[in-house]
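Handing you a structure now.
For this view, one protein chain was removed and the others were kept in their places.
Order of writing sets the labels: A and B. Residues in every chain begin at 1.
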Amino acid sequence: MKNYREALTFNTPHRRDFVNITNQVRRALENSGIREGLCLVNAMHITASVFINDDESGLLKDYEDWLEGLAPHEPLSRYRHNRTGEDNGDAHLKRQVMGREVVVGVTEGKLDFGPWEQIYYGEFDGRRQKRVLVKIIGE
Amino acid sequence: MKNYREALTFNTPHRRDFVNITNQVRRALENSGIREGLCLVNAMHITASVFINDDESGLLKDYEDWLEGLAPHEPLSRYRHNRTGEDNGDAHLKRQVMGREVVVGVTEGKLDFGPWEQIYYGEFDGRRQKRVLVKIIGE
Partner (left out) sequence: MKNYREALTFNTPHRRDFVNITNQVRRALENSGIREGLCLVNAMHITASVFINDDESGLLKDYEDWLEGLAPHEPLSRYRHNRTGEDNGDAHLKRQVMGREVVVGVTEGKLDFGPWEQIYYGEFDGRRQKRVLVKIIGE
């Protein structure tokens, strides 16, 4: 069995951002030399997500508006978590809707994807350095 | 290490449908010959889900109504994504609530399940051919 680990680093310019990281994960897979296996990609921070969906700017804005409706950022007093001095209570909730991680099949050295699958980093409390783990096992 | 790959194909009769795929995944596992490992089952399309829950028709209808409340199909103008000519903006959101994938433990050649766990394909933009990936690694 082979294994490979890489941490990707992000520092997004806005509080909320979506970043297509598919090519970075592809390069990690190429570096790993693994041909058959499973590839885990997860946010290492708890106010961010890794998810798979469409590379379409309108949809990404739809996600942002929808998540803001489900878990509004303001008023900050809405969340007990913000009494600790944080202002990111909403971000912890939004991340649960979008998910922490994806697991992708690796087949013949490629991410085993359907036609439109793209891996996204979803940031809900940005403007500081954060990491995404890529861990691949297989042979 | 052994690995196995199979793609299941679906073409549901309605826009939204839930299909119990547990037995299809079980057959894939039998075909794999893998006794200990992990089994990934994921929608290869971004308006569909794979999730684990109960085989109970009332609950499945509850899911449908609840998701329609969280991310209504209409008015189509609600979603920027639909300006691209699509009418499935809601389906991309519903899929995030229900999830893209499940990872199931494989123990002694069986899906390592609790008493009520069933694997479902959740379709939110059906009436066309779509696929689910089953990728199993282990020994």
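Heads up, the rule we're going with is that contacts are C-beta pairs under 8 Å (C-beta built on N, C-alpha and C of every residue); 3 or more make two chains touch, one makes a residue touch a chain.
These numbers come from a predicted model, not from an experiment.
> Which positions on chain A touch the chain that was left off?
Output for chain A: 1, 3, 5, 38, 40, 42-46, 70-71, 79-81, 83-84, 89, 92-93, 95-97, 99-101, 103, 130-131, 133, 135, 137.
> Name every residue on chain B in touch with the hidden partner chain.
Within chain B, the residues touching the omitted chain are 1, 36-38, 51-54, 56, 58-59, 61-63, 66, 70, 97-99, 102-107, 112-117, 137-139.
In the analysis below, only the chains that are shown with their structure count from here on.
> Just the number, please: Cα centre separation of chain A and chain B in whole Å.
For chain A versus chain B, the centre distance works out to 20 Å.
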